[in-house]
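Reading through the structure tokens given below for one structure.
Every protein chain except one is present and positioned as in the full complex.
What follows is chain A.
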Amino acid sequence: MASRKEGAGSTATSSSSSAGVVGKGKGKGGPGDSAVKQVQIDGLVVLKIIKHYQEEGQGTEVVQGVLLGLVVEDRLEITNCFPFPQHTEDDADFDEVQYQMEMMRSLRHVNIDHLHVGWYQSTYYGSFVTRALLDSQFSYQHAIEESVVLIYDPIKTAQGSLSLKAYRLTPKLMEVCKEKDFSPEALKKANITFEHMFEEVPIVIKNSHLINVLMWELEKKSAVADKHELLSLASSNHLGKNLQLLMDRVDEMSQDIVKYNTYMRNTSKQQQQKHQYQQRRQQENMQRQSRGEPPLPEEDLSKLFKPLQAPARMDSLLIAGQINTYCQNIKEFTAQNLGKLFMAQALQEYNN
């Protein structure tokens, strides 16, 4: 992921310098506002992302790719995308930056928008709030202000409804990441809660007229039997899996909390010890003075009592954010299922 970050950075700068405007000065809102209010995706991009996951990403691996498009006022239009090869064993002879540059150069020849506006990633049951994602998105957003990360959930999609979400880092989080200071004090100062880490941007899908014609054609020609997975009632497996992941995260969270608590306790104990030591020193000094002996030198307290390492707060923030996402997914899921159950009930009632 590290080389990809640099690649994104360098590609962004080169594309912005060579391709001109990357949305500078496009009616930015106030410092608290985000630069992108809506994401507009072409149908083609959706199909490509689906296909990429289907072919290359079975199992718990994530597939990633780059989004291309342009920025129009406060809307981010994504018009094309290309996939990124996965990190395989022979990583050494594969240059990601070069792959990206070549791909974009070639696409420019066929008049495809070659402006880098973000990236996409598939996710396994919604677990995407990781340090890696944060870092990548930060470097993207740092280079290109309007970039988003599209999270595609294939398992939820297979259950009947396309699950595609666009996220950005909030400006507050951007500030913190810029400082690279993740200590508790800094985070407290910035007043970041897990709910304010990522903001979701609404997505619309837009198609050109010709693509609409194509869709009509396909509908006429391909008599694929509808499977109606959305109406299936047998979804306890999915729910069970979600809950399992949630439980794991909660465990991690509680461990983290325990660590933090011990840290707090240790710090306060250390404070007490320091205090006691100081007092004892003062007393001794006074005694010595009364006896006429030279006072003991003031020792450096920090050497005696090593300051304790504050546990990284960023990880717990991430875990909290992840738990939040899981909970929201679960709630959405249960809402849908309740609806289905009531529909089934209505059918049965009529029968009786």
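A few comments on the model shown:
By our rule, a residue touches a chain if its C-beta (ideal position, glycine included) is under 8 Å from a C-beta of that chain, and two chains touch if they have at least 3 such contacts; residues count from 1.
One rule holds in what follows: contacts and distances are computed from a predicted model.
One chain of the assembly is not displayed; among "tRNA (guanine-N(7)-)-methyltransferase non-catalytic subunit", "Radial spoke head protein 9 homolog", "ApoA-I-binding protein 2" or "Eukaryotic translation initiation factor 3 subunit F", its UniProt protein name is "Eukaryotic translation initiation factor 3 subunit F". Shown as candidates are A:Val36, A:Leu115, A:Leu164 or A:Met314; the residue that touches the absent chain is A:Leu164. Contact between chain A and the unshown chain involves residues 40, 42-44, 46-48, 50-56, 79-80, 83-85, 94, 99, 102-103, 105-106, 109-112, 154, 157-158, 160-162, 164, 184, 187-188, 191, 193-195, 202-219, 221-222, 224, 226-231, 236, 239, 243, 246, 250, 253, 257, 260, 313, 316, 320, 323-324, 326-328, 330-332, 334-341, 343-345, 347-348, 350-352.
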